[in-house]
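So that we are looking at the same thing, I have put the structure below in structure tokens.
Heads up, one of the protein chains got dropped from this complex, but the rest are sitting where they should.
Going by the order they are written in, the chains are A and B; count residues from 1 in each one.
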Amino acid sequence: MVPLSWYLILAAALFCIGVFGALARRNAVGILMGIELMLNAVNINLVAFWRHIGPDQMTGQLFAIFVITVAAAEAAVGLALIIAIYRQRNTVNVEEIDMMKG
Amino acid sequence: MRASDLIHLLPELILLGGAALVLLLDIVWLRRAEERRRQLLPYVALGVLLVAALGLIPGGGDNVSVATMLVFDPFALFFKVFALLAVALIVLLATPYMQTRTPFSGEFYALLLATALAICLAVSASNLVMIYLSMEFLSITSYVLAGYFRQDRKSGEAALKYFLYGATASAVMLYGMSLLYGATGTTDLAGLVAGLSSGAAGQSAWLVTPAIILLLAGFGFKASLVPFHQWAPDTYEGAPTPVTAFLSTASKATGFAILMRVFLVGMGAASMASQWISLLVALSVVTMTLGNLTALRQTNIKRLLAYSSIAQAGYILIGVVAVVSDSTRIFTGINGVLIYLLAYLFTNVGAFAVVTAIEDATGKLEIKDYSGLVRRSPWLAGLLFIFLISLTGVPPTGGFLGKFFVFGAAVQTRMWVLLAIAAVNSVVAAFYYLNIVRYMFFVPAAEEGEPIRVGRPLQGALAITAVVTVLLGLIPGPVILWASESARSLLLALR
Partner (left out) sequence: MFLFVVFALIALAAAVGVITSRKPVYSALFLLLNFATLAALYIMVEAQFLAAVQIIVYAGAVIVLFLFVVMLIGGGELDDIGGRNKKFLARLTWPRGIALVLGLGLLVAVGYGLLSGQLMTATNDAAAFGQGSVQAIAAVLYTDYALPFELASILLLVGMIGAVALAQPPKKD
């Protein structure tokens, strides 16, 4: 049986990679991928906790299912936005999408 | 979930049905119809909001838990009324504005009704799963509303920035929620406080501080607290003006409502409360100082109101940190937050209504375009003056009442340093608010313009917001009573 802390450390590492990706990427699609990594790290956490706290309480698993649902909706809206932006300016680089300053 | 629970969910069901109705009406009945019939749509939305408000009556505010995930207490009721009022005002603001700018307004009103639904669910959620889902529901709807003008480059940019920051913040918040779940084995707020303060607390204490910080990223994003505010200026500037008004009032209030419920109910035990209070004090100081200092050098009115709205979030936070558990006192901190948010709703929506009217007539948004406004349109100038002095916090306006109760709570808990910083900040803020007044009244216009015509719905919004802003200052009794009563249910959890 794999100890709980191994899962949590894997999740923490994936989450940090995701955070780094979301902050360091300049391409909007790349940022969105970083966010997906973060959400998946959360799911590992939830499932590992579920398994170790007591599987008869289903909260962790259900929370993970809801996270997946929301992530799908979020990705759909985000990618729609990215397409709309791309139609306007032929780029999805967030540094070039910067009309407003102040 | 029992059938009898449905009576408590009546307003939510009405809003859901209403949103579907608006969408269907738009597709089936109005799409091919002539322009006049299409203009009925916002009034249908207003009717839905009115019916939803009536639907609040049978459920009442009698502290019941529904479907294990929602709690219906006076606190939730306050914010539901708040949300319905806010969205109704936004519909009035949007009616002439959307008409001239986009041929597709059906989805817009349907989505606005959906945001009201999201807020109603978010403010009564008592479980982390429900809180996450409803916050995300509100966020996704707001992303679409911010980017609604898909031909407009600024609107698209506003929505993309809002989305990228929002999705990151919600993922971070979610990580905090998963840690809390791991520490206590439950996502229920009442179970959370029991799990965190029980015998196992020593084992999980190390999780609480990181979890608080991570959660704050999500709530702070909604409430636009520094350092989670970077999206706000660009999004406020680029989004359609009615949507900006929505984001700066209703959406912000939802962030505060959830923050208060999670921290007071879920982490209300004294050992944890001291942790988040000290953290929020720091956030409050940074938020108002940075917001005000940056607002000083803005030239675009929407951007200025964005930074001012960040600064106002800092003042509101003072009420949260000055909370006292004794609900018999006059200043409990939380009632100050509620009064402040209500006053801010009418004041800020009013200010944005004036901005919308002028943008509609002239298409201009720079502060220097407001010079000589008193000649072109004395009414608009006078109204904007009322809203600006309310934002500054001068009596007899609602803004003064809010500041009085929030600062009063801080005096009561003897947070002198925080008060001093807030006082200095209020003076700085007066500077840039009155600068707009100076332009309107004392700087002559570069060229003589025609008088500005204001459409009827917008006139309605202006009249309501101005009257309520002044009335809140003149007859504050009922509102104080209502807010204190609503805050009580939350204070019971604090020990």
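One rule holds in what follows: a residue touches a chain if its C-beta (ideal position, glycine included) is under 8 Å from a C-beta of that chain, and two chains touch if they have at least 3 such contacts.
Model, not experiment: these values are computed from the prediction.
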Displayed chains contacted by the hidden chain, counting the whole assembly: A, B
Selected from B:Ile7, B:Leu50 or B:Ala67 as touching the chain missing from the view: B:Ala67
Residue in contact with the excluded chain [from B:Leu40, B:Ala53, B:Leu207 or B:Ile277]: B:Leu207
Those residues of chain B which, in the complete complex, touch the missing chain: 1, 16, 23, 67-70, 103-104, 107, 110-111, 114, 117, 121, 129-130, 133-134, 136-137, 140-141, 143-144, 147-148, 150-151, 159, 182, 203-204, 206-207, 210
Chain A residues that touch the omitted chain in the full complex: 1-2, 4-10, 12-21, 23-27, 29-30, 32-34, 36-37, 40, 43-44, 47-48, 50-56, 58, 61-62, 64-66, 68-77, 79-84, 86-87, 92-93
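As a convention for this text, only the chains that are shown with their structure count from here on.
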Centre-of-Cα separation between chain B and chain A, whole angstrom: 26
Chain A residues within the chain B interface of the complex: 8, 15, 18-19, 22-23, 28, 31-32, 35, 38-39, 41-42, 45-46, 48-49, 53-54, 57, 59-60, 62-63, 66-67, 70, 73-74, 77-78, 81-82, 84-85, 87-89, 94, 97-100, 102
Contacting residues of chain B [partner chain A, same complex]: 128-129, 132-133, 136, 140, 143-144, 147, 150-151, 153-154, 156-157, 159-161, 163-164, 167-168, 171-172, 174-175, 177-179, 181-182, 185-187, 233-234, 237-238, 297-300, 303
